[in-house]
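First the structure, which I've put down as structure tokens, then a few questions once you've had a look.
As you look at this complex, bear in mind that one protein chain is not there, while each of the others sits in place.
Every chain is named by a letter (A and B) in the order it is written, and numbering of its residues begins at 1.
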Amino acid sequence: MDSEIQLRVDGRRKRLRVDTRMTLLDALRDGIGATAPKTGCDHGQCGSCTVLLDGRRVITCLTFAVAHDGADITTAEGLADGEWLHPMQRAFIERDAFQCGFCTPGQVCSALGMLAEVEAGHPSVATDDLTGPVELTDEEIRERMSGNLCRCGAYVNIVDAVRDGAR
Amino acid sequence: MIPFDYRLAPDVDGAVAAATGWGGVAFLAGGTNLVDHMKLGVAAPEVLVDISRLPLDAVEELPDGGLRIGATVRNSDLAAHPAVRRDYPVLARALLSGASGQVRNLATTGGNLLQRTRCAYFQDLSTPCNKREPGTGCSAIGGYTRQHAILGASAHCVATHPSDMAVAMAALDAQVTVLGTSGRRVIPLVELHRLPGDEPHRDTVLSPSDLITAVELPPLPEGTRSLYRKVRDRASYAFALVSVAAVLRVEDGVVRDVRIALGGVAHKPWRARRAEDVLRGSPVDGSPADEEVFRRAAEAELAGAAPLAGNGFKVPLARNTVVSALRGLSREER
Partner (left out) sequence: MTDLLRPRVLGQSPTRVDGPAKVTGTARYAGDQRVSDPAYVHLVQADVARGVLTEVDVSAAQALHGVLAVLTPDNAPRLASTDDAELAAFQSHEVAFRGQVVAAVVARTREIARHAAALVRVEIDQRPHDVHLSADRDDLYAPEKVNGGSATDTEQGDIGTGLAHSPFTLDQTYTTAWYNNNPLEPHTTTALWLDGDLALYESTQGVHTTRESTARVLGLAPERVHVIAPHVGGGFGSKGTVHVHVIIAALAAKAVPGTPVKLALTRQQMFSLVGYRTPTIQRVRLGCDADGRLAVVAVDAVGQTARIKEFAEQTAVPSRTVYAAPNRRTTHRLAALDVPVPSWMRAPGECPGMFGPEVAVDELAIACGLDPVEFRIRNEPDVDPDTGKPFSSRNLVACLREGARRFGWEHRDPAPRARAESGWLMGTGVAASTYPVNRIPGSVATVRCTAPGRYLVSIGAVDIGTGTWTSLAQIAADALGADFTDVEMRIGDTARPRASVAGGSSGITSWGSTVVAAAREFRRTFGDHPAEGAEASAAMPEDDVGEEYAMHAFGAQFAEVRVHADTGEVRVPRLLGVFAVGRVVNPRLARSQLIGGMTMGLSMALHEHSVLDERFGHVVNHDFAEYHIATNSDVPHVEAHWVEEHDPHTNPMGTKGIGEIGIVGTAAAIANAAHHATGVRVRDLPLTLDHFLE
């Protein structure tokens, strides 16, 4: 059963017909041709499909595209402007925060979504005082980035990059 | 996945009406559990009623000091809500220890309560499972049982309920508001989920057209402390092997109020009434002597534990985690 939806992806308006069974991830990849969100597990267990949906980080493999008519989506590709890279992306390169690069677009989106959460004062399970202000310690970064698996094991560099990129 | 019809619920009543009358309908909230199951073939609804945009996304502070949490409030928003952080740290921590940031941004209160077991055999169509297909047998018994129950299981199913949030809510005496075909009703959270018995396919007391609209938390008296301790196989992004939600009020060196719920050990969030009975009225002063009563309480609860081959470790783990949680709370008290 098909349905027509509209999405804004990386600043561009897209109209597409989707099978109601199509996940947002597959709509972005197969429907629109976006390559930044990756299918690492297809079951919410790795974070490689993370994008910013209306400004918040979400996985896209466990949600149907049809439920997101009108949504505004930013993928890692949309964070850059041609040759100009987002400071977080530059930090990832500088810190060598990846190897194969497959988890990387999801890591970058997750990092930015996470920083917005910190900015808003949201605690994490690593936060000692739930009611106080949140300080972006390495332990906080690690916990908050734990939804993005990296099989290449770039974690310590990812933490360095996120710390740099947050400046 | 079979094709399905997608309907955006116009309003709360419309959602219930759309789901009434036949079996092939499911409510779609964040989708993080339902879509997972549809991909695996564990769920095969023909109609999805999308409730994620219903106006049930508010957290309200009630006049009596309690809290009403809308069913579509995102797990992340609930954990970040100032009242939850201030008054119900056990809940905030339970939420924050579940899944990942980008899953919690989708997951909702209602969906979290009704998420189904993570039993690997349940999720794999190629292995028999009484919960998925009644009467086919339980593959977990005699199999891989690390995530399985030690309390309240049956010969038909030994699954656990995976929610962290629900465990905290069980300890908080939460009440669940449900809208069904015959109107609104309120169910204590501890009665929402069932034990498997001989009907393991029924996770809860709800019927398919019942819509959870809200969860209410009664206020906690002044001086009450609470915490959530989750023990898992990796430091983050993993389900609980055992978790403990504990709420404690000590006055004049005596336990006045205590509520403990365990996660990862049973088919439902397990309210540890026996342990509470041992503790209530006991002297507690933050000294090492408390250890003894905490341990007795934990052991009283776990006396009925029936571990499976392969998960016997959960009994001492649950005991120690209860003791550790109570120790933490009673010291925080000073």
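In this text, a residue touches a chain if its C-beta (ideal position, glycine included) is under 8 Å from a C-beta of that chain, and two chains touch if they have at least 3 such contacts.
Predicted model only: the values in this text are computed from it and were never measured.
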Ask   = Any idea which of B:Ala235, B:Val254, B:Ala289 or B:Ala306 touches the chain not displayed?
value = B:Ala235
Note = Across A:Ala36, A:Leu52 or A:Val134, the one contacting the chain not displayed is A:Ala36
Touching residues (missing chain, whole complex) on chain B = 1-3, 39, 41, 118, 120-121, 124, 126-127, 139, 142-144, 147, 231, 233-239, 241, 313, 316-317, 320-321, 323-324
Note = Note that chain A touches the chain not displayed via residues 19, 21-22, 26, 29-30, 33-46, 48, 75-77, 79-80, 83, 85, 89, 92-94, 96, 98-105, 108, 126, 138-139, 141-143, 145-159
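Following the convention adopted for this analysis, only the chains that are shown with their structure count from here on.
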Task = Go ahead and note the Å separation of the Cα centroids belonging to chain A and chain B.
result = 28
Key: Touching residues on chain B, where the partner in the complex is chain A   = 1, 3-6, 8, 28, 30-32, 35-36, 38-40, 48, 50, 52, 76, 79-80, 82, 85-86, 89, 92-93, 96-97, 99-103, 105-106, 235-237
Key: Interface residues, chain A side, partner chain B - complex   = 1, 3, 19-21, 23, 42-44, 47, 50, 53, 56-59, 62-64, 66-67, 110, 113-114, 117, 120-125, 130-131, 142-144, 146-149
